[in-house]
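Below is a structure I'd like to ask you about.
Removed: one protein chain of the complex. Kept in place: all other protein chains.
Take a look at chain A:
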């Protein structure tokens, strides 16, 4: 029997059509627009992105905490997505800008403000009854923009002075003492103090200099206009520069290096947030360290505020809200508080005797909550990353002696004002 002849062109055309169909099907298969997925059996899986899931001290415990939620549910499952801190904002904001990304996100403030300003965060008022909970007033007020709630505090970490109790029996209470102790303990490869001062750690330098600005009564804005070159800011940053010039810090050392030096007893003091305490305890259980308020003229310091938000692109907003509601339950807040250690959570919780025994300085952190401010430029929250770049560059130029500090701040004021219009 004669086989029918198939023309080569027909075969080629069919192959091309087939390939196009396969590619199109592949491209179109994932149009969910977010990280949520349903397994067909009625379970909706949500993705929760946070840089802290990668923290060796707290990450595994946070994942266990998520498992407690999953165990309490039949229809919702939350999975952790760990994104490294240095690229967190860039990764998640790029995804969200493209209408994708995780359903739940633990943001830091600058990225939270940028996402909120761009309409990438779902308003929570219709999803969560915040009035039902005793939310900590000071940090929570930064979660509401124009009477619309965009986030719930997941973690609030106040900045304080960490010191090596073996090297410093009595912590300093004034800037002059602080300076003198830093000088007296600096010798050879041991340093009295450490802070970030390199452009490679721009975000970290910004966090560090906030304490000097707030601690000397300054602010980056009055809420309506930028005040970068205000006399109080100059005084605070001069204090920061004086320490740099006095060579009491390991110059050029990044945070990872000087934190290891602190753990090894080669750095006597550093200003850091509560989240660091748990990390330090986990990494160096034998280190004899303690914590005191930052000894600057004003009792005001920066705080790491980390809200949990729902992605506007999520197709499972109600399920995501169910998770946040679960997280706000008193017993779940308490267990989250235990994991986060010296940080605060959204609501006021009692410290357990076990926690207080392990970290006796916890009340120090808690008392700072009312005087802590987020590390954003108030009134210009969404533009904070751009202002941060300008300020940090100019401050570093002054540290390196390229210009005097007053000129650097004047330049920063001019450049930032031009930027924000």
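The working rule: a contact is a pair of C-beta atoms (placed from the backbone, for glycine too) under 8 Å apart; a residue touches a chain by one contact, two chains touch by 3 or more; residues count from 1.
The definition used in the following text is that contacts and distances are computed from a predicted model.
Q: Looking at UniProt, which of "Glutamine amidotransferase domain", "Aspartate carbamoyltransferase", "Multiple sugar transport system permease protein" or "GXGXG motif" names the chain that isn't shown?
A: The chain we cannot see is, by its UniProt record, "Multiple sugar transport system permease protein".
Q: Which one touches the absent chain: A:46, A:80, A:96 or A:377?
A: Counting the whole complex, the residue in contact with the absent chain is A:96.
Q: In the whole complex, not just what's shown, which of A:62, A:80, A:261 or A:362 touches the removed chain?
A: A:261
Q: Sort through A:60, A:252, A:330 or A:360 and give me the one touching the missing partner chain.
A: Missing-chain contact among the listed residues: A:252.
Q: Tell me which of A:49, A:368 or A:397 is the one touching the absent chain.
A: Within the whole complex, the residue contacting the unshown chain is A:397.
Q: Looking beyond the chains shown, say which of A:120, A:377, A:391 or A:409 touches the absent one.
A: Among A:120, A:377, A:391 or A:409, only A:120 touches the chain that is not shown.
Q: Since one chain has been left out of the picture, which residues of chain A touch it in the full complex?
A: 8, 90, 93-94, 96-98, 114-115, 117-120, 189, 197-200, 202, 247, 250-253, 257, 261, 385-386, 389, 393, 396-397, 400, 402
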